[in-house]
Each structure stands twice: as C-alpha cells, then as structure tokens.
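A protein chain is absent from this complex, but the other protein chains hold their places.
We just call them A and B in the order they show up, numbering each chain from 1.
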C-alpha cells in the first residue's frame, strides 16, 4: 500500500507544470523515504530529476517500494484541475494497475476521485554523475527565465561565462548578437533577489537555448534558482522546494566547434 | 413596428455569448409578451430555448407578432461591440428586411447604429416536452462549468448520478477515470454558493461531455444553474435571468449501451 497526502495541491501542480513539458512518461519510484523521478526529455538530450521527500508530505506511507509508470501529461492535466488549496492524496495498491488521486476541497463539500492507468515505462535507471562544479550561481528564477527567453529570439545557443564579478549570458544569430551581464549583488536587501556567485575557477560553457528556456519555466517552484557549472560535466539547474525536495535539470554543454562558442578565453 | 430597449447592454451581451456558439441561426419570435428563440444546435443534437419577457425591457412595443430570422454570429459580434452600460434599442419595421440596433453611450456623445439583414430560417417550431423531472439540482454555475471542463479531459460522456445526499459526475476514458461528488449544502451562508438537491427518485443518466461543457459556458448569466433530470426525458439546464426570463438547454441522455454507462444501479 502506497499513500501520500499533501495539504495544498498548489505545490504538486507547480511541480507537474515544471516537468510535464519535458517528460512524456516516467517512473515514480516510491519508497519509504519519498518519491523520486528521473527521466530524459523526449528528445533524449536533457535529464530531469525530481525528489519529493516523505517528510514533505502531511501523511506518507509506503509499505514496500514500488514503481509507478505514469504518463506525465495525463497526470499533469488531472492535478491541474485541483484547487490550489485542495488536499491531494495519491495512492496505489501493491499490485494495482492504477494511481489513485483524491482531491478534497476545504471550501465546500466536494470530493474528486481520479484513477490513472499505470503503464510500463522503459526504466533504464540513469546514473546521475556526482559532479564537482567550479561555479555555482544563485539568481532570481524570474530573471533566469527572462534572460533565456530574451536571448532565444536571437540565437540557438547561449554561452554562460562566469567570473567572481559576474555572470554573462551571450548569444549570436543571423540578425545580430546579444549579451546580458549580471553582477554579483553587493549589498543584499532581499535575499531572494540576490545574485550570488561562487567561483572556484572561471568557466565558459555553451548550451542549447531551447533547453534553458524549458528549464527556466519552473520559476514558480522557487524565487531562486542555482546554476551549477563545471568543465566536462553537465550543467545542473536546481529549483529547491524547502522541506519537500527539489527539481533538477541536467544538460550537457555544446561542443565549441561553432565560432560563437570558441570565445571561452574572453574573461 | 417592433421596438425593444434595454438600459444596459451587458445582459444582452451575456445572452448572445451564451447561445451563439451553439446556434448559427434562428428566429427571434417577437410578440406582445416578449421575445423568444428556440433552435437546435448546428449538429441537431441539443436544443436552446431563450425567453426575454417584455417586462424585462425598459421599453417594449410589438404591434403585431413577427419572426426575425437572424444569423446569431453576426448579431453576437455586433452586440459585443456595445459598451456594458450602453442602452441598446432593437427595432424592426413590420415588413422590413433588417433588424436595427442602436447603442447609446452614457459616458459620451456617441451613438452607434447597426442594421443586420434578416434571413429565412427554417422554422420547424419545436415542441419542447413539458416534462416531469425526478431530480432538480441547483448549484453554483461556475462549479458546473469547472466540473464539466475537468471531466472533458478524460472522457466523452459524463454520468450524472443523484441521490438526496449528493450529486456525482463521473467519466471514463482511455487514460483512466474521474468522478466528482458534490454534497448537499448543510448550512447555507451564501445562497448562491449552495448545492440544493431535490429528489423524487434517485437517478443516473449519461450525457455527451461536449454539450455539457458548451451549456456551462453560460455561467455569466447567473451565479446559479439548475439541472433537471428525469427518466426518458432530456436533461434541462436552466440559467434564470431574474425578471428578464431564462436561457434553457435541452439534451437527450445517451443510451447506456457503453459499458461505462451501465452503472445506473451503483447508488
């Protein structure tokens, strides 16, 4: 028997909004410690890792570990219909073939029950590299969303260059070029609006714009996002969700065989 | 000579919004007692009946009964351009070939005059059955809209099951199933948010989801909607408009030859 209840649907709605555009289907790995999901996007380029810790739920019970193969579109659509303040209970029988969802409305005498058919999802367990990052940038997630969207009108790849003074996002395309620099925040009135840069070693790596845009749509999860970069390892974009866990996105750098991308030494 | 004036365009805008997606063209039957319209939707499955009583108008005059065959799209588009607080006067000469509309703006010195060409609309006068209903459910119209929209992502037909305790809307589709239960409101703080169920006899009938969705878009007409159900008669969904009259939608139940729909006895 698996059962997990959150008091407020809002957090689940945001999480599913954040992953369902990238991931068509995936396995929810439910165990005593929580629910996790790892999945490649449908083009098999980027990777999404989601962790929802058991402590983050109002009630959590998982008698033995199970894998729930789920169509993320269907799940997302259904969870979207919950009111933000509804309680949601997920459940599954040990040998069941459905995931049950119950929404309870606080405002009125309304109870909704949904069942989503489980499916077999090809489950190559992905070994996510435990990487050493040379640079960690924490910045407002809305700003990250805006920068990636703004640059996406110009070029297909974005070069992220980072020194201890600031981080630069730049791109080049047929019509011209663009580059945006954020400076390390000097005094921090509002922690959430701060740009904080930790640098072991300056770095300059290039990534496909469209995936950055996709990742950055998760801004609703947290006001801050961290970008973790290291030579030879994938970029890791993390949206922490307090006691609940996190959503992480991984994306390998582009090889710098395009002229635009060979400016690594410019810092 | 026919002439009818409402002081506030808003009510006419809402009425036309509510019917013009279903009804392409129809006859406005104007008589001394008011204006009525009965029309099948363009797929000839559901029926719309509209009544605007003469008392609901600021000024009303109809020397002799006339039928105005109207393209509801054109009428809807034009009335939509009126300001919510404009006065609207409808008029037609006894042997005229146009419906005249005059909008007068209170805020400024602006007068708009429109003429819509009349057309011959095949006018089988539809005999709407005077039915005995076993169940009448009054509920918030926004809730009805939400439920039908939520279930429409799952299945093509919705089973409405009603006992004196509550009303259940359920559906089944390829990806799973869903069911939403509203309980009879126990104490009613706000009359408009109440769910009130009158039951002669429990009932369970199945309807095409898409028409329920269509009907429920009329939520702007009234904060409450009533669903009237009876064995062997069409569902009647009514949006009353105070002294003005009503908009009613009729829809025959689906025959329960689909497995999903044979659960009539489940209550």
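As a working rule, a contact is a pair of C-beta atoms (placed from the backbone, for glycine too) under 8 Å apart; a residue touches a chain by one contact, two chains touch by 3 or more.
Only a predicted model underlies this, so the values are computations on that prediction, with no experimental measurement involved.
Chemist: I'm checking contacts with the chain that's been left out. Which of B:114, B:144 or B:169 qualifies?
Modeler: B:114
Chemist: Which positions on subunit A touch the chain that was left off?
Modeler: Residues 143, 146, 149-150, 153-154, 166, 175-186, 193, 195 of subunit A touch the chain that is not shown.
Chemist: Under the stated touch rule, tell me which residues of subunit B contact the chain that is not displayed.
Modeler: Missing-chain contacts on subunit B: residues 71, 74, 77-78, 81, 98, 108-117.
Please note the rule applied: only the chains that are shown with their structure count from here on.
Chemist: How far, in degrees, do you have to turn subunit A to put its CA atoms on top of subunit B, rounded to the nearest 5?
Modeler: So the copies are related by a turn of 120 degrees.
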